Structures are given as C-alpha cells and as structure tokens.
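Step one of this worksheet: look at the structure below.
A single protein chain has been omitted; all remaining protein chains appear in their positions.
Then we have subunit A:
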C-alpha cells in the first residue's frame, strides 16, 4: 500500500474520498433513504384515501409499524456511542477505571436503551410484514393496486431500516476518525 508517487493510491487519476467527506455523504444518504421510506409509506395512505377502488383501506393499524420504526431510529441514533465504548473499556479493567462504577451503570443504561431501540426497529419491520400478510394476503387481496398498499408499507419500513444502518455506520466512521485524531 505504498503511495509514494504524488501520494496517490491508484495509478489512475482517482483517489478514495476523505473520511470526513464519506461521513457527510452518508449522512445525506441516510436522510434521502428516510424520506424515501416516509413517502413510500405515505403513498399507500394517500392512495387509500383518494383513489382506492377496493374496499380495504389504510387505517391506524398500518401506521403502527411506521411509528415503531421511526421511534426506534430516533432512539438508536440519539445515544452517545462513547458511552458504549466507555463501558467496553471499563469492562476490560483498562484505561478509565478511576470512575468505573459510574461508567458501568451508564453503559448498562446505554445498552438496554439501545436494545429497546433495535427491538422497535425490528418490530416495525416484522409488524409491517404481519400487516401485509394478515390484512391483504390472507383475505385474498392479491391483485396489484390493492396489495400495493401493504407492499409499500413493507418497503417504507425497509427504507427506514436502511437509513438507520447508514446513519449508524456514518457515526461510527466519525468516531474512529476523531479517536485517531485525539490519539
């Protein structure tokens, strides 16, 4: 991996983008995915309200998985990742052992809230699949413009999950970057 001629990694005039740029772009990408999920789901709701020929409609039941995914994403991404890191370090009995008790309690809280957030995300996705199966597929609404409302629900939740994953990865990139800077 030597890059001695004009500090370039490849032979072509082409370079990997900087970490900072990757972080910004992936945060934008996460926002784009979230909006995609939101509008794909809202498409189902508006379609059901305004131009629905069948007798099955989007009700509050269909909104519950979307709300679960959104709250899960909010919880998962509003946790300081440094708390988890501190907990790992104090578990090893390493650097920050001077205030180990506080760190332990904090890390435990962070882990349990993080678990709650991931459970909400997974519950949102599986709930949308359950709504698709119970409300549409079991009752033989399998032709496309009707079953599209259920499929849009599942797609919206998948997009929100992708957005959450991208945002998580972006924040972890940022953590490694700042860690190497502070060391």
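Basically, contacts are C-beta pairs under 8 Å (C-beta built on N, C-alpha and C of every residue); 3 or more make two chains touch, one makes a residue touch a chain; residues count from 1.
The rule we apply is simple: contacts and distances are computed from a predicted model.
*Asks:* According to UniProt, what is the chain that's been left out of this complex called? Choose from "Vacuolar protein sorting-associated protein 55", "RAB31, member RAS onco family", "Probable cytosolic iron-sulfur protein assembly protein 1" or "Ras-related protein Rab-7a".
*Replies:* "Vacuolar protein sorting-associated protein 55"
*Asks:* By the contact criterion defined above, which parts of subunit A meet the unshown chain? Give residue numbers in ascending order.
*Replies:* 23-24, 27-32, 34-36, 38-39, 42-43, 46-47, 49-51, 167, 170-171, 174-175, 178, 181-182
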